[in-house]
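In this view, the complex is presented without one of its protein chains, the others remaining in place.
Labels run A and B following the written order; every chain starts at residue 1.
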Amino acid sequence: MSNSWIEDQYGADVAQLAADYKSKKFGRRAFLGKLTAVGFSVGAAATILAACGSNSSDSGTADTTASGDTVATDSAPKVGGMLREGYPRDVSKHDPITTNWYDPAFSAIYETIVTDGLDGDTVPQFAAAYEVSADGLTYTFDIPEGRVSHSGGVMGANQVAELLQIIKDTSFIGGVSTVPMEGYSVEGNKVILKMKNAWLGALNPHKTGYWALANVDTWKAAGGSDPKSTYGTDTADGTGPFTHEEWVPGSHTLVKRWDAYPGSNTPYVTNTGAAYLDAVRWSVITEGGQRATMLENGELDTLLGPSYADLERLKSNSDLTVIQHPEWSGYQLSMNRDYPEFFGDKLTRQGLSHALNRQGMVDAILFGNGDVTYGPFPKTDRQYEPKVESYNQFDVALAKSNLAEAGWVAGSDGVLERDGVRFEFEYVVEDETTQKLVSEAVAQQFKEVGVIAKLRVVDRAVAFENQSGVGREAAPMALFFWLWPVPLDILVIFGSSETIPVPNFSHAVEPSIDAAITQWRLAGTPEAGIAASSNFQLEWADTLPYLPLMNQYATFVHHNYVKNWAPFVWNLYPLYNDVWLDQ
Amino acid sequence: MNLLRRARKNKQLVSGSILATVIVLLGVVGPWLLGDYTDQDLLLGHLPPMTSGYLLGSDALGRDIAARVVVGIRISLIVAISVTVIAVVVGTAIGLVAGYIKGAVDSMISLVVDFIWGFPLILVAVLAAASIGSGLLPVILAVGLVNTVAIARVVRGEVLGLSEKEFVVAARAGGYSTMRILTRHLLPNIMPVVLVLSSYYVAVGIIAEASLSFVGLGAQPPLPSLGQMVSEGRNYMRLNHWESTVPGIVIFVMVLSVSLIGDGLRDLLDPRLRTAVERASSK
Partner (left out) sequence: MKIIFSRIVSTLLLLLASSLAVFAAIRFSGGDVTAARMPASASAADRELFRKQIGLDQPILKQYITYMGNFVTGDLGNSLTSNARISSLAVEKIRNSLILGGSSLLIVFLVGVPLGMIAALRRNTWVDTGITSFSVAGMAVPNFWLALIAIHLFASTLHWLPSGGQGGFKSVILPALVLSAEGIALTVRITRSAMLENIGQDFVRTLRASGFSERRIYFKHVLRSSLLPIISLAGLRVGQVVGYALVVETIFGWPGVGQILVNAVLRRDYPVIQFFSLLLVVVVTLGNLLASIGYTLANPRLRK
């Protein structure tokens, strides 16, 4: 990870510290200590640490001592009060198996079997400990004795294994990364995950809300995966520090402290008992400017995702703290290969890509709060391959010459033509502020090189229908935004020839990308994983199944009286057990 | 001649007409004068008015707000006028027939009218946009339909009242044809109401198009609609509120001009109201 990014984000002093850390002048713990000493929250410090790249090769193995001791609070936590958060989306139902998204409430209601450590490693959460066999084929999770869920139901190894098996088999998300997984079994108080082949990514999905540990008996009794199930709407039954109280779509979610919570197994959580807060309420406020105003007016204590236009003002408010982390997300443009007259040849796709002023869009639309992407991954991913930057740079002259070389000739009105076909196609975009602006900017940049992308702004359901059609029923071009904690897990299925037409919206069959995906799913060592990932990124940047555009930073703002509310780069949702209000 | 002189003395009518003329001129000539409204400059976004050659400032993508506003005016005028023409012609005809002929015809028409009248305008537009896709067409259809019904209801009510008046009863007794009574006796009597109403419905058309574009159901980008511009500027209220306020003010002025004309026409044309007004003020 480049130092310049750190300098841009956090200033020269931090960049110097980071350089010293990288050259091993001091260790990780000392580095974190120095960062917190100069005023960074634990979460921000962890981000910087992550951005520096981990020197150790600890991924995939238990690291239960990781940086837990770095959490320092200036005074004794106070018990009580309700935390009021402003949330940018409608609330998702609290059912890990059938939800299409998981809200921060998941990290209050549920625990996952393992979770992200502060520097991107894996640490236990519900499990007391876990280990990976030397051949990478067996994962063993120790389930603590005597745990129950909010309803009082038993949460032993049997229940956990049954639930995980259901998630692996039926969850919509399951199919993303379960290919190398064989299945779960129980031995005493241990849950065993058997793999078909050794694979580094096996623990990644287990850290997400989609694999949150719900009480399987409650889940089945409420209706399981039936569309009329009342699980996640009327009831939710987890082992997290808060209980599901109210869930009102379009309005709010309310959780209350679970007094019987025995404390977290996660090493960096300092609170070893029940939560400090009485309750947490997430209000649905979809307008960014409105969330910011409500925070400033004291109607909210914290918020997720202010409008980037308001950031400078919020940062200059001494009552507030702004936390920013790169997120694993990105805007990508599909190019339907069933329109071979437009997108069939690589040279044309590359020509279109060179026409795009990605940095200009990051600056104008995201106010600089994002990174351009020349390949599939955001820059902040630890497996990011910087060589992708040799592709897809903004260069109008090169764009024009690529298109000319591909046989496109300007017609009388300046629009390109080839074999009697005008370079004019429909571009479908969802009616959402940022996506619309990005699309208007892109269409205008295409126009500069003689290509007409006719925007069709439609609501979300229609946009998806237009993206996901078979053959030429899918739109020639569509914009989509992806968001997932691990880019490889999700992007492989957007590019795999096995997933045409959904979610391979481009209907792209690229043997080199398929080969890279297979290589990744068979990667048993960190070296093999990195090689596969690098390969995947370079093939993506070169063959362009999609046009990568940019990612954005996840932004959080809180009042200074909110303590330990620390989303960090690996886990963008705070762990609410440690949060307290200094009022 | 008398009417014209009175028109010139009518302040509302005069000021409304002047405003409307300016607006129409802007909508007709502006797009030719102010250049390409899609030209963007990503480095020059969110400029306040009167900076760097941008008369009314620039939007998020550094596009000229002035150039976009005049196109927005044009779109707004086209939608509002076409909607009103449909609504006035069809609505008046329906209302006349239903109100005068009564009986089964009236019941049938009233049933259909009441049926449509049960749907709020925005709901009709949302359903129309969902069925045939967002754009100006569903807006025109939805607003046109609802306004037609609105005018038909008012006209029917007026005609119901008028048809018991002596001059209509006399005409009927005198053996005039229904058509003749409708067009020669009733229509002239309801014309003032219809004219005043139509100015009101031009205003409704402008506001409805703007509202629907504001929620994303109207004109599609890159075509700028005033409502859509207000919506796009919404995120930047604290940064450069002009992106929202300029198109908002334009909508306001457009509606204002039409309302003033409507009020002026009402005072000028509706003899009932005028005499009532005179009597009241002469006491």
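Here is the rule we use: contacts are C-beta pairs under 8 Å (C-beta built on N, C-alpha and C of every residue); 3 or more make two chains touch, one makes a residue touch a chain.
Keep in mind that this is a model prediction, so the values were computed, not measured.
Q: Which shown chains does the hidden chain touch?
A: A, B
Q: Would you indicate which residue among A:107, A:229, A:533 or A:551 is in contact with the undisplayed chain?
A: That would be A:229, which touches the missing chain.
Q: Touching the hidden chain in the complete assembly: which of A:259, A:299, A:405 or A:527 does that?
A: Touching the chain that is not displayed is residue A:299.
Q: Just name the one of A:490, A:541, A:554 or A:572 that touches the chain not displayed here.
A: A:490
Q: For review purposes, identify every residue of subunit B that touches the missing chain, sorted by number.
A: For subunit B, the residues touching the absent chain are 111, 114-115, 117-123, 126-127, 130-131, 157, 203, 207, 210-211, 214-215, 227, 230-231, 234, 237-238, 241, 244-245, 248, 251-253, 255-256, 259-260, 263, 266, 272-273, 275-277, 279-281.
Q: Which parts of subunit A are in contact with the chain that was left out?
A: 90-93, 95, 98, 100-101, 172-173, 175-176, 226-230, 232-234, 247-252, 283-287, 289-290, 293-294, 296-297, 299, 431, 459-465, 468, 480, 482, 490, 493-494, 499, 501-503
Basically, only the chains that are shown with their structure count from here on.
Q: Spell out the part of subunit B that touches subunit A in their complex, as residue ranges.
A: 38-40, 42-43, 45-46, 60-62, 130, 133-134, 216, 220-222, 232, 234-239
Q: Under the touch definition given earlier, write down the residues of subunit A that touch subunit B in their complex.
A: Interface residues on subunit A, with respect to subunit B: 287-289, 307, 309-310, 313, 357, 360-361, 363-365, 431, 433, 436-437, 439-441, 443-444, 447, 455-459, 462.
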